[in-house]
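Quick one: the structure is below, questions incoming.
With one protein chain held back, the other chains of the complex are shown just where they sit.
So, subunit A:
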Amino acid sequence: MLEDIALNVGEGEAVALVGPSGCGKTTLLNLAAGLLTPWEGTIASSFARPAMMFQQPRLLPWKRTLANIGLGLKARGVGRAERDRQAAGLAARMGLTADDLAKFPGALSGGMQSRAALARAFAVGPDLLLLDEAFSALDIGLKSELYRLLAGERAAHGSAVLMITHDLMEAVRLADRILVMSGSPGRIVAEHRVDTPVAARDEAWVFARTAEFIRWPEIRAAFALPPLEGA
């Protein structure tokens, strides 16, 4: 499914994998997360506290939101009072009210569930955050809100990020390095470093860079877009 992949994520670095559906992005991410083991090749990770946010919020339906956010802390043996305190603090920064925290996930709106899922990932203070198209199903307002929360938490913890997305604009907005994948077999066909700091990327900059990016022949080929006229 995947071929000849050499991928390295440095400490505190944000790497985005973009590519069409079915090119093996999720497989690659699951390999990095240790959810899958490779048939060939090796995966070495020196990250001690990875966390992942999935495409769907994947909260445990039988646990209240507060307990869901504290799940990773509980797994680390943090006592109840302490993890509730930490989870509640994080949730407040994520815009969840005390009311939301007392509800079961089924009673929360999709946006609130996504916030809770992001809070759950950040609760463990991850040094590597894996994002599996985590924002792809959200509306643009909520997306930009979550981008802001993500940037804030990243700055606070210095977490590295490995994200997969098919949204070029999202990659341009968040990543230090963008890798373009193409399918069957999945391989990395282009790499692009973004040097502008995340804080300095305003809307106009993001639009301009994305527009520029989408003209690249590698990207057009990977997403099976027709070649540009005169290019």
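Everything that follows uses one rule, which is that a residue touches a chain if its C-beta (ideal position, glycine included) is under 8 Å from a C-beta of that chain, and two chains touch if they have at least 3 such contacts; residues count from 1.
As a working rule, contacts and distances are computed from a predicted model.
Novice: Which listed name, "ABC transporter permease", "ATP-binding cassette domain-containing protein", "Zn-ribbon domain-containing OB-fold protein" or "Aminomethyltransferase", is the one UniProt assigns to the chain that has been left out?
Specialist: "ABC transporter permease"
Novice: For the chain not shown, which residue from A:F47, A:F104 or A:W216 touches it across the whole complex?
Specialist: Considering the complete complex, A:F104 is the one touching the chain left out.
Novice: To test your reading of the contact rule: which positions on subunit A touch the chain that is missing from view?
Specialist: 33-35, 50-52, 54, 56, 58, 60-63, 71-72, 74-76, 98-99, 102-107, 120, 124
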